[in-house]
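Have a look at this one before I ask anything.
Just one protein chain is left out here, and the rest sit where they should.
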Amino acid sequence: MSDIVHDDLTESADDHDSHGHHESTGVDNRKLGMWFFLSSEFLFFGTLITNYLLFKGRDFGPGSIYPVEFYDIPFTSISSFVLLMSSLTMVLAHAALVRGDQNQTRTWLAATGMLGLVFVSGQFFEFTEFVNEGLKLTTNPAASAFFLLTGFHGIHVVVGVVLLLSLWGKSVRQPGGLSPEQGLSVELVGLYWHFVDIIWIVIFVVVYLIQ
Amino acid sequence: MATIAPQKIATVFRRPEATTGFWSWITTVDHKKIAVMYGYTAFGFFIVGGIEALLLRIQLAGPDGTFLTAAQYNGLFTTHAVTMIFLFVMPMASAFFNYLLPLMLGARDVAFPRMNAVSYWIFLFGGIFIYSSLFFATNPAPLGGNLPGGALDASPLGSIPNGGWFLYAPNSGTQFSPGTSIDYAALGLQILGIASLISAVNFIVTIFNMRTKGMRLLRMPVFVWMTLIVAFLLLFSLPIIAIALFMLTADRQFGSVFFVASSGGDPILWQNLFWLFGHPEVYILILPAMGMVSEVLPVFSRKPLFGYPAIVFAGGAIAFLGFGVWAHHMFSSDIPTVAQAAFGLSTMTIAIPTGIKIFNWIATIWGGRIRLKTPMLFSLGFVALFVIGGLSGVTHAIVPSDWQQTDTYYIVAHFHYVLFGGAVFGLFSGLYYWFPKLTGRMYNERLGQVHFGLMFLGTNLTFGPMHWLGLQGMVRRTWVYSADTGLGPWNMVVSIGAFIIALSIFVFMVNWTWSKRKGEIAPNDPWDARTLEWTIPSPTPEYNFGVEPTVTALDDFWHQKYDEDDEGRAVRRPEADELVDRLIEANGNPTTEIHLPAPSYFPIIAGFGMMLLAYGIIYHTRPWGIPLIVVGILMLISSLLGWGGEPLEEVHEEHLDGQGDSDHDPGSLDPNQESTPRELAGVED
Partner (left out) sequence: MSGRQSKRVWRRYALLGLTSLLLAACSEQTLPLNSLDPKGPIAERIDGLFWPVFWIAVIVFFLVQGALLAAILIFRDRNVEGQKEPKQIHGNAVLEVVWTAIPTLILAGIAVPTISAVFDLADCPTGAFEVDIVGHQWWFEYSYPDYDITTANVLVIPTETEVCANMTSDDVLHNFWIPNLNGKRYLVPGSNTELRLNADEPGEYWGQCAEFCGLSHAKMRARVIALDQSDFDLWVEEQQEVPEPPAEGTPEWEGLQVFQQAGCTGCHVLAGVNEPSRQDVTVVAPNLTHFASRSVFAGATLPSGFDPTQEEREAALASWLADPPSIKPGSFMPDLGLTADQIDALIAYLESLE
C-alpha cells in the first residue's frame, strides 16, 4: 500500500527531532486501522448474536421447530477445533516470517487457508443437512437469525481464506518470498483471522453449547 | 525510511498518469481533490433533495392538493430525507473532513489515501444506485390492493423508495411493498454505510497517527475533535444498521421472516435496531457543524474559544449518551412503561452537554470584537436556530407530551431546526469560511449576506409554523389534508418559506460560481485565523505543507501573530505580517522531495463493483442476476488485491520537488534542518 510514504515523512522528520518525541502513536497506520475496523466488526457480530438470542426461544405457534433441535455438537466441535488450529498455524506463519524463514511462512499460510476451507466446507455441509431436515432460512425468525449469524461468519472466513491464499500466491511467485511490506500484510491478515476465530468461539459457546 | 524493492507485478491496467483533467479526477487519491468531489456531489444531491422538498411543499400548499399522487408524495419524502441525510449532510461533512483534517493536523495526506478514494466512489455509486430506482424500480400496490385506474404500478416518479426514511417494518416487507423500490433503499443505504465505515477508520487513524510534531490531542482544533467523535460514532453505529438492513434484504429477497409478524417476526425489533443506529446518526449529522462553528466563532470574535476542554468533552459526552436514548423515537410504540421513563430521562441528559457547548460559544463571542462576515453570520444563525430545535427536542423527551407530538409536524419542525437550522447552517458557515482556502479567491460579501438573510428568514417561515401545525394535529407523511382540519393557511406560509430558502440557495450558487473565477484574490490570511491551514498558500498546494510544521500550543498560528498585553488583550506582533508571508512562501516552495501517493484506478472499480453486486442481489432471480453478483464480487476482490499489489515505485518517479522552481531560492531554507514555523519566520520565543 501507498501509505508507507507517510511513514517515510514522519520517520525522517523524527530523525531530525532532537527531543526525539513525536506525538503520533507509533503504531503502524494499517495496524491501527485494522484494530478499529475490528472493533466495528465486534459490534457487527454482537448485534447478530443478540439477534439470535432474542429469537431463539420464542414461541412461533404450534409445531414450531428451533435450530437447537438440529445441532450436531460433536460435528461442530470438530470443525471448531479445526478453526482453532488454523489460528495456531497463523501464529506459526507469522513467527516464521519474523524469523525470516520464507519457506515455513509459505507452508503455514497455506495450512491456515486450507484449515479455513475445511471449516467452511463443514459449515456448508451442516447447512445442507439442516435444510434437508427441514430447517430453512424461511422457517421462522429463530432459523433466519441462525443462518444469518453463521452465514456472515462463514463469509468472513471465506474473505480470510482469499486474503491468505493471495498472500501465499505472492510468496510462491516472488523469488525472494514476501517483502517486509507484505510481512505487515501477514500480520494484518493474522489479526483478522484471529478475530474471526474468536468470534467463532463465542458463537460456538453462546449459540451451540448454552441452550 | 522503509525502502521497498520495486516489484514487478502484472497489473491489469496501465498505471494512471494524468495529473490534470478528467482522468486525474477519476484516479486521484489526493485528499483535497477527493474533498472537492465529495463537496460538489453532495451539493448536487442537496439541490435534488431540495427540489424534492419543494415538490412536497407545492403539494401541501393548500388542502386536498392534487399536484402529486400518493405514491409520488410518499416516494418524495422518503428520498428527500435519504438524500438530505445520507447524500448531502454526511458526504458534505466528509468533504470538510477530507479537506481539512490533514491541513489542520499538519499532515500531507490522510492515513489511507486510496481508501479515501474508495470511500468516495462507493458513496457516489451508492447515490446513483438509489436514484436509479427512478428508472428501474417497480412500485405496485400492496398485495391485494388496487391502484387508481386499475394501474399495476405506480406512476413513473412514484417508483422511488417510499417507506419513509426509517423504512419501518412490516410496511417495508414484501407483502406490503411488493415492488423493488424498497430494495433500492435498503441496499443503497448499505452501500453508503460501507463508504462511511471506510472513511471512519481512515479519519480515526489519520487523527491518531498523522499529527505533526507537537500536535498533542488537546492541541487539535475542535473541528478535528468533532471529526474524531463522529468517526467513532460511525464505527459503532454503522454495524447495527448494516445488520438491520441485511435482515430486511434477506426478508425481501431470500424469504427470511425477521420482521414478518404473521410468521412470528418482530416489527419492533426493526425499530430498536434502526434507532440504535438512528439516534447516534443525528449526532453524526450535527457534530461536524458544531466543530466548524467552534472554529469560526473565535476567529471572528478575535478571542480564543471559551472553555476548549469543556467543548471537547461535551462533544464526547453527547456521543456517548447518544447511544443510550434510541427508544425516545418509540415512546408510543410497544415498549414497557419502565423503558419509557428511563429513556425519557436519558434523553433529557443530552441537553446538559449540549447546553455546555451553547454557553461556551456565547462566552466566546462575549467581550470579543465581532466581525459580522458571512461565515460568522451563519455560525451565529446556527447557534440561534439550533437552540430552538434543541429545546423542542427536550419537549419530546417529556414522554406523555411526546405521545401527543410524535409523528406530527411538531417533530418535523424539531428536526428541521436542528438539521437545517443547525447542520446546514453550520456547513454553509464552513463553505464561506474556507472558500478562500479552496479557491484562492474571496466570495462576494454582499451576496453572502443576502444569502444569509434570506435563508434565515426562509428557515423560520418554513419550519417555525410547523410547530403550530403539528400541535394542531397535522400528521407527518400525509400527502393530503382535508380543508376541514383548518391547516391550510399555515401550510401556505410554510410553502412560501421553502421557496425563500430556495431563492437563498440560488444566491449562494451564483456567488460561488462567480467568485470562484472572478472573485478578488484572497489575501494570505484573510480572516486572521488561528489554525494551521492558513499557514500555507491558497489554493492549497498538492503536498499541503512545504515544511512540516511544529506546533507548541493550541491555536499556535495565532500565538505566533499575537502577544498579550498586561490586561490580557491581544497585541499584534510587529513582525506578524512578515511572518505570515514568510510562512506561506516557505510552505509554497518545498525544498525536500515530497512523495505523494500514486493515483489509482482501483477505487472507482471497487465502487462500481459494489453497485453491480447490489443490482445482482435485487435481480438474483433473473437470468442475469447471478452473473451480475459474480462480476461485482470479482471487481471488488480484484480491486482489493490489485490495489494491495499495486507497485509503489512511481512514488519515486513522480515526486514533486516544489512547484515554482523558478522563483524558488534554495538558499533560504536548508532542507536538512528541521525548522519550526517560528524559527523560519525569525520569531524569537
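Labels for the chains are A and B, by order of writing; each one numbers its residues from 1.
One rule holds in what follows: contacts are C-beta pairs under 8 Å (C-beta built on N, C-alpha and C of every residue); 3 or more make two chains touch, one makes a residue touch a chain.
This structure is a prediction, so every number in the text was calculated from the model and none was measured.
The missing chain, though absent from the view, touches B when the full complex is examined. The omitted chain makes contact with just one of the residues B:Trp403, B:Phe506 or B:Trp624: B:Trp403. Checked against the full complex, the one of B:Ile58, B:Val394 or B:Ile496 touching the unshown chain is B:Val394. Screening B:Tyr38, B:Tyr184, B:Tyr308 or B:Phe420 for touch with the missing chain picks out B:Tyr308. When you scan B:Gly368, B:Gly453 or B:Pro526 for touch with the missing chain, the hit is B:Gly368. For chain B, the residues touching the absent chain in the complete assembly are 69-71, 74, 141-142, 144-150, 163-164, 168, 170-171, 175-177, 261-262, 264-268, 301-310, 332-334, 337, 340-341, 344-345, 348-349, 351-352, 355-356, 358-360, 362-363, 365-372, 380, 383-384, 387-388, 391-392, 394-395, 397-408, 468, 471-487, 489-490, 493, 562, 564, 567-572.
The rule is short, and it goes like this: only the chains that are shown with their structure count from here on.
Chain geometry summary: the mean Cα position of chain A and that of chain B are 31 Å apart.
The part of chain B that touches chain A in the complex is made up of residues 1-2, 4-5, 7, 29, 107-109, 111-114, 197, 200-202, 204-205, 208-217, 235-236, 238-240, 242-243, 246-247, 250-251, 254-258, 263-266, 269, 273, 548, 594-598, 637, 641, 643-646, 648, 651, 672-674.
The touching residues of chain A, when paired with chain B in their complex, are 1-13, 16-17, 22-25, 27, 29-30, 32-33, 36-37, 39-41, 43-44, 46-48, 51, 54-55, 58-61, 64, 137-141, 144-145, 147-148, 152, 162, 166, 170, 174, 176, 179-181, 185.
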